[in-house]
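For this view, one protein chain was removed and the others were kept in their places.
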Amino acid sequence: MLKVLKYTLYDLLRSGWSWIYFGFYLLLTFSLLFLNNDVSKSVITLMNVLVVLTSLIAVVFGSMYYYNSREFIELLLGQPLKRSSIFIGQYLGVSLSLSLSLLLGLGIPFAFYGGFNTEVIPDFSMLLLAGVFQNFIFTALAYNLSLYHENRIKGFSYAILMWLFLTVLYDGLFLILLMNYSAYPLEKFSLVATLLNPVDLSRILIMLQLDISALMGYTGAVFKQFFGTGLGLFTVAAILLLWIIVPVWNLYRKGNNKDF
Amino acid sequence: MRLFFVILCVFFQQSYAQTLQVCKGCTLSSIAEAIQKAKPGDTLRIEPGVYKENSLIIDKKLTLIGRDYPVIDGEFKGEVITVQADSVTLDGLFIKNVGTSYTADFAAIRFRRSRFFIVQNVRLETLFFGIYLEKSSDGILRNNRIEGEAKAEYNSGNGIHAWESDRLQVYGNEITGTRDGIYFEFVDDSRVWDNRSWKNLRYGLHFMFSNHDSYTHNRFENNGAGVAVMFSKNIEIRENLFKENWGPAAYGLLLKEINDAEIHQNRFIGNTTGLHIEGCNRIQYTQNLFESNGWAVKMMGASFTNVFTRNNFIANTFDISFSGGRINDNTFNSNYWSEYTGYDLDRDGVGDVPFRPVKLFSYIVNKTPESIMLMRSFFVDLVNFSEKVSPVFTPDNLVDETPNMTKFKP
Partner (left out) sequence: MISFQNISKSFGKLQVLQRVNLNIETPGIYAILGPNGSGKTTLIKSFMGMVHPDAGDIIWQGKSVLKHWQYRENISYLPQIANFPKNVSVGELIQFIKNLRQKPSDETPFVSQFQLAPFLHKKLGNLSGGTKQKVNLLLAFMTDNPVVVLDEPTSGLDPAAMQVLKHILKSEKEKGKTILMTSHVMDFVEEISDEVVYLLEGKIHFCGTVDALKNQTQTQTIEMAIAQLIIKEHA
């Protein structure tokens, strides 16, 4: 697995797209810091961009890499390798390369602007953590969808639809439900609905840093217990991990059973 | 001639004033006895030790000075010191174990109808009420430390409690673990500065019906409900810190029915609601910092001529929330807003497009509090953006016409 991972990473780190992606973050962060000169404000803008964009790029990259390496996978399948090593190795390679672009693209400008000496470090690290989670989760989801669909147009479209659903439509439906049923106690519902969507989870991770004052304004006891204690952070992190573990497990399962 | 007479009087009095020593092995071994023996104008010098005494009544002009914090242990039997005379000074005492009652407001130190008093360097612990001023004016409370263990509102008292007392100077005190750190009711022409009031059960500072007062350089942190200021006029609140007051009914500063006030250079940091304004008129807010609050400013109805200028609004979840219909003549011009995304083509330091500090989502959150979970989601950003482009729900005259491009320097 490590060999496949290393090779995939090596291939991707020399791919123009990785550099474009890295360059995009570098440029975005530099220009935000340059224009704002305010690190904490930039963190908020970056967060808005990141939650939407990292998941999209991870979906696109994940699907593209799978379909482009479809024939290469056949070559690998002919080698004395376990199947799971091939898929999980490639998956980790893609996720890591995306995460590297993210970490360096954001980290270098921050270090340059002295971001490491300010009090925004917790916010910033939470931002990076959320971004890395998004990469790992959405690449896994895209890889899963690709494994199920031989037709690349179909697989790619499903992946984009999934992204659209999770980042935009889900929250829209969620909000409409909340507003329509505001007469009922919705505290647990809203908490559960948030935990079910990885995009919302990453968002919560950052909200716990940036908006804790506002969150504490809500009267519900469950909210208070969830956000006021370490329980919130712990639960969110655990479920985010589940969002990686379950798709990767399915990758393993489906990868073993699939015919090529 | 007259001056000479005054000096003579002072000299005369001074020469007769004595210092009485109180200690375990002294002739005067109890404070109660010493107070009884002392003549007006005398000083009681209390040596280190534990004095299990309560219900001490000072009814003449006396100065009590403790050396190395002698402990007066009230053994939870009612009030410890009650002053009923003018010109009494209490200095360097350590009073603890004040009685708790549901019917009487026992205090560690109470002044009743006294004037010209000083309480300084006093430490109070395990108390009910700390320093209780009852119709006592022209006094100084300074550099005291009051540390309570209040658990519930009904059986706890306030740190410094003043009622119908004017011209007070309260400074350099540290108050924690009481119900309200500082409580003023009908207290005029007073000054409160350089105090620190934190982790009190209810309010760090709570005052009402108190006019012509100033509150400066104080720090109010982690109090159950923050600071509440009500039914008062002509007050000055300057350079205070209101920090991390969390909870659905917690405010950095709650202003209710306040008229003619100056609120300048305060810092509101990390509160659920930084500043809550209800029925307030003719108030100037300048050069305040609102940072990382849930709601920087919540303005309810029936307020007129609240003028916000040159304040910094940085990284608040919501900058302004407005309920109660009309904007009236309240204005928010020339502030710095970290949310502002406009441009400054003519480079005069002022944004060329107005800023709307009210987000549609803050209305949704007011109606459906659970929707706070969707804060910062892409969908909500879309909703806010579309409202920003064409305002339908948010008051369209609530704008900063001249948003500053850069932060105002403190």
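Here the chain labels run A and B in written order, and each chain numbers its own residues starting at 1.
Everything that follows uses one rule, which is that a residue touches a chain if its C-beta (ideal position, glycine included) is under 8 Å from a C-beta of that chain, and two chains touch if they have at least 3 such contacts.
Quick caveat, the model's predicted, so the values are computed rather than measured.
Asks: List the displayed chains that the omitted chain touches in the full complex.
Replies: In the entire complex, chains touched by the missing one are A.
Asks: Of A:82, A:152 or A:254, which one is in contact with the hidden chain?
Replies: Hidden-chain contact among the options goes to A:82.
Asks: Which residues does chain A use to touch the chain missing from this display?
Replies: So the residues of chain A touching the missing chain come out as 3, 7-8, 10-12, 14-15, 68-72, 74-83, 257, 259-260.
Just so it is clear, only the chains that are shown with their structure count from here on.
Asks: Help me check something: in the complex, which residues belonging to chain B touch chain A?
Replies: Answer in residue numbers: 244, 246-248, 250, 270-273, 292-295, 314-315, 317-318, 338, 364, 367-383, 407.
Asks: Can you check the complex and tell me which residues of chain A touch chain B?
Replies: 38, 40-41, 44, 47-48, 51-52, 167-169, 171-172, 174-175, 178-179, 182, 186-187, 189-191, 193-194, 199-200, 203-204, 206-207, 210-220
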